[in-house]
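Note that one protein chain of the assembly has been removed; the remaining protein chains are unaltered in position.
For reference, chains read A and B in written order, and residue numbers begin at 1 within each chain.
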Amino acid sequence: MLEKAFKGSKLYYGWMLGLLTIIGISFGFYLWQFNAGLGITGLSRDVSWGFYIAQFTFLVGVAASAVMVVLPYYLHDYKAFGRITIMGEFLAVSAVTMCLLFIIVDLGQPIRALNVLLYPSPGSILFWDMIVLNGYLLLNIVIGWKVLEAERHNVHYPMWVKPLIYLSIPWAVSIHTVTAFLYCGLPGRGFWMTAIIAPRFLSSAFAAGPALLILLCLFVRKISKFDPGWEQIQTLAKIVTYAIILNVFFLLCEIFVVFYAQIPEHMDHFKYLFVGLQGKGALVPFMWTSMILMVLAIALLIPSQFRQNETVLLIACLAVFVGTWIDKGLGFISGGFTPNPLHVVNEYLPTGPELMISLGVYATGVFILSVLFKIALTIKEELYA
Amino acid sequence: MPNNSKGMYNKNLVIAGIVIFVILAAFPFWFNVGRSAPAPEIILTEKAIAAEDCVRDKEYMTLEHMQLLDVWRDAVVRDGKRIYVNPKGVEFNMSLSNTCLDCHSNKEEFCDRCHDYTSVSPYCWDCHIDNPQGD
Partner (left out) sequence: MKSSRRNFLKIAGIAALGVGAKPVFDTFAAVGGHGPTEPAPIFKSSEEALTANHWAMVVDTRKIRSERDVAPLFRACHQVHNVPDMPLKRHEIKWIWAESFHHAFPDLHSELISDKIARTPFPVLCNHCENPPCVRVCPTKATFKRESDGIVVMDYHRCIGCRFCLAACPYGARSFNFFNPDDYIKEVNLKFAKRTKGVVEKCNFCEERLAEGIIPACVEVSNGILTFGDLRDSRSSVRKLIAENFTIRRKVHLGTSPAVYYIV
């Protein structure tokens, strides 16, 4: 099937070449970081995780959201999603790959990364995260590939794939739960010290992931002869609607607890993010933008006549994606580190090289996604067009 | 399913591919056949010559010093044990800098020559000072 990825238009080749160029340039920046040290990023002894880990966290959510197409199709026999499960699974493959790359670029001693396997430490959540992420990647590659291959030959996929599919459902939940546990089990980090982090992560993931999938469906319909389908997109839109409402609800629950209890250890992080603290508040405009986007998305998604208008739906999905990205990919990590445990505000801002390296990881993910989607779409075009 | 003759055609390609892969992967080996440089001569400091015996005999040290250093490291860092008793019953402070490199204070002529020859680049010296006496 891989040969399908090599046969494409000039535009396709140009696109892939462009991605490779970005990857190449950003790899140069990574070599700089590799040789000089993480000091070329904006990280500090106070905000010791930043943009990389935030992107990792956000993308784990995108990866986990594949379960929102897999579960209705395989567990509830919702036939319509049969057309697009492959897109969800391949999106997950690309997203998990980016997650792993973001972890690697964040390491101070990347050549020692395999020490995690050499000295397995089940007490560390990072150890489990390594297991669930790699497992999820493998599951989605195998399932996606075998099911697509079977579809292509118009036969049923092999029976041994079925248990893997069932396994992938709780596994998807596990990757984001374990990722949440990285943060919420740390004493002395009041912002993360809440049991609702995992549910919040999952709700924002099930909003952002399917929103991205809708955008991809609309895009696919434009560039190929394969139509993911009206019903499919509309069902995804309902999933996005419920998930984004839940996400905002969970956030409001947090805000109530924190501001009613008024325990500084928990409250001051929210203050820093939304109004600024000790005269510093670089993230304030971003956080409010995120809030406005999420509320706007809810307003656009609830009325069915809006949701059924694909232009409005596109805007709503963009709002969901950008809104949740700011919340998780910008605010969540540095907000948890600011103020620091000694109650000092030392702000974090990513640097140019840091953003370039991140861009390269994203380009790698998009490259993988393009290859996989090219294969899937060529096969779908043969079948449905 | 692809037809039979096509499948066979692929098999030939696969065999050719494996052959090319193995030849390429073995490049450093066949490229260097018969061209190996003579083993370098290492120079001992006067202190090392005067000591006569190293921690272990010369052959063991030549072959196994990295293994020895590895167990030393774990003994010191992880178990807090700092003294090594060699088979002759002589005690040594397990310290790369303060024991090994105190005697072998000529890194370029002692360590580097063999490491360069065998094309390994251990990074011990990023942290461990190569000449603790500072001369």
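Heads up, the rule we're going with is that a residue touches a chain if its C-beta (ideal position, glycine included) is under 8 Å from a C-beta of that chain, and two chains touch if they have at least 3 such contacts.
Model, not experiment: these values are computed from the prediction.
*Asks:* Sort through A:Trp32, A:Tyr78 or A:Phe127 and give me the one touching the missing partner chain.
*Replies:* With A:Trp32, A:Tyr78 or A:Phe127 as choices, the missing chain is touched by A:Phe127.
*Asks:* Mind pulling the chain A residues that touch the left-out chain?
*Replies:* Its contact residues with the unshown chain are 36-39, 43-46, 48-49, 103, 106-110, 112-113, 115-116, 118-119, 121, 123-127, 130, 182-183, 186-189, 264-265, 337, 340-344, 346.
*Asks:* Of the residues in chain B, which ones touch the absent chain?
*Replies:* Residues touching the hidden chain, for chain B, are 8, 11-12, 15-16, 18-19, 22-23, 26, 29-30, 33, 60, 63-64, 67, 71, 73, 75, 77-85, 87, 94, 97-98, 123, 126-129, 131-134.
The rule is simple: only the chains that are shown with their structure count from here on.
*Asks:* Please compute the C-alpha centroid of chain A, do the same for chain B, then give the distance between them in whole Å.
*Replies:* The separation of the two C-alpha centroids amounts to 43 Å.
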